[in-house]
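This report concerns only the one structure given below.
In this view, the complex is presented without one of its protein chains, the others remaining in place.
Our next item is chain A:
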Amino acid sequence: MMLETRKLNKTYGQNIALTDLDLKVPNGIIFGLLGPNGAGKSTFIRIINQIIDADSGQVLIDGMELSPKHISQIGYLPEERGLYKKMKVWDQMLYFARLKGLSKSEAKERIHRWLSKMEMLTWRDKKIEDLSKGMAQKVQFISTILHNPPLLILDEPFSGFDPVNAGIIKDEILELKKQGTTVILSTHRMESVELLCDQVALINQSRKILDGTIRAVKNSFRPEVYSVSLEHLKKDIPAEWSAKVVDGVWSFTLPLSGKSPNQLLGELMTYGEIVRFEELVPSMEEIFIHQVKSMQHG
């Protein structure tokens, strides 16, 4: 399912939550929605879920205006998880699945299938308040995807999971993607972004600052600086490179300064033997922090 927003605006009284937000989420990818707290991510997600309306702008799903019939095609895992404490696992899942429009028999069959897949069948008659936090999170996750939504919106899906269960959830997300589900992943955890996401968008102070594939985003932030290590020097290294020596290996960083990497490499070869020649690519986390900070100061 393809999602597109055009010039989405939303204000709450004096607070501007979204400003002219244009986003394009292609079909069948995992799309990372990044941004600090209060950037407008939750507002965006709530608009897609038709919990609130935008002040202006368009939301298109597969080219069609967002409407109530899309509710059953979207799965939503909010950041603040919520289940009825006194309800049993089975009843809870049945309720959520039926609210999303599944028939009773269909819902029951799918719940059974998911519970056995996750080895949770013995938990079906337990009340939520008797479950561990991780277990409750799993129940919540399954409840979100029971109706096989072609568009899945996950807000911080890994919070509250131990590494083993986080791994299970990650595999499930990748499996869903393989089946053609479009996933919007809102998170602060950059390592999961680099691992899972095909594309990202960074939102800050109600505006989109950048978007694109991870590779493209990273490329656009390449400082064009290389990290170099040499040994067996043939001639002296210029002092302004401020190289450090450890065990006869000279290490320093060097900007391209208009040359191509190959030209730079050729030049370096005249100084000695190349041990390492690597471009300094920023991590998503560095880009994220850099961008957010530069906006605060700018």
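Just so it is clear, a residue touches a chain if its C-beta (ideal position, glycine included) is under 8 Å from a C-beta of that chain, and two chains touch if they have at least 3 such contacts; residues count from 1.
The definition used in the following text is that contacts and distances are computed from a predicted model.
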item: The complex's invisible chain, by UniProt name, from "ABC-2 type transport system permease protein", "Succinate dehydrogenase / fumarate reductase cytochrome b subunit", "Biotin carboxyl carrier protein of acetyl-CoA carboxylase" or "Heme exporter protein D"; value: "ABC-2 type transport system permease protein"
item: Contacting the left-out chain in the complete assembly, out of A:96, A:114 or A:158; value: A:96
item: Residue of A:2, A:87 or A:225 touching the missing chain in the full complex; value: A:87
item: Candidates A:49, A:148 or A:205 - the one touching the absent chain; value: A:49
item: Hidden partner chain, residues of chain A it touches; value: 13, 46, 49-53, 71, 74, 76, 78, 80-87, 95-96, 98-100, 143
